[in-house]
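Here the complex is missing one protein chain, while the rest keep their positions.
Coming up: chain A.
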Amino acid sequence: MNENLFTSFSTPTLMGLPIIIMIIAFPALLYPTSNRLISNRIRTLQQYLINLILKQMMAIHSPKGRTWSLMLMSLIIFIASTNLLGLLPHTFTPTTQLSINLGLAIPLWAGAVILGFRYKFKTSVSHFLPQGTPILLIPMLIIIETISLFIQPMALAVRLTANITAGHLLMHLIGAATLALFSISTSTALITFIILLLLTMLEFAVALIQAYVFTLLVSLYLHDNT
């Protein structure tokens, strides 16, 4: 069982060819485009949701920060769709791979930080020292703040990976437990099945929340630096 547990997270190959590129590009098919102002139901629904998220997320930014709107919207839509698609049975979720999450987190964080250091050097450097610290603590605090700055992309990536992977693993385990308990004692299997249902609902929420948190943090880093 131990080997079976982690095989669902291995990179999918079709006769030796890695098709992960197709799997990452797949959510793009679910968001149709059109030249019209008013389209069919699915486009209207998507437009409504994207507008809702856009207004809520970009309200705190200055005009310079709002140039990142496209990037942040694409990010949240990508993460939310890949997480939700991963809840379908047997599918592969790209966001369970640390490589992909690092590939998302590091460039975005680095872009925000470099932007801040390039255009507002004093403000960016002043973030390293909170107001009103005693003089003796200053060197230590600067070191701590530097470390916390460099940990931000790692934390972003690992948070997303760990949450989604842990959720999938728990569902696997509890599902296997339900199946194994079914022949032994049906009432316990029923309880386990109810736990599985609740966990699935949690996973839906986690899929969306993690996307939101990721994007929100990137936008916060951006806000600090613009």
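Keep this in mind: a contact is a pair of C-beta atoms (placed from the backbone, for glycine too) under 8 Å apart; a residue touches a chain by one contact, two chains touch by 3 or more; residues count from 1.
Everything below uses one rule, namely that contacts and distances are computed from a predicted model.
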item: Hidden subunit of the complex - UniProt protein name among "Transcription initiation factor TFIID subunit 5", "Septin", "ATP synthase F(0) complex subunit f, mitochondrial" or "Phosphatidylinositol glycan anchor biosynthesis class S"; value: "ATP synthase F(0) complex subunit f, mitochondrial"
item: Residue of A:Met57, A:Leu72 or A:Leu85 touching the missing chain in the full complex; value: A:Leu85
item: Hidden partner chain, residues of chain A it touches; value: 4, 7-8, 12, 14, 19, 25-26, 28-30, 32-35, 40-42, 85, 88-92, 179
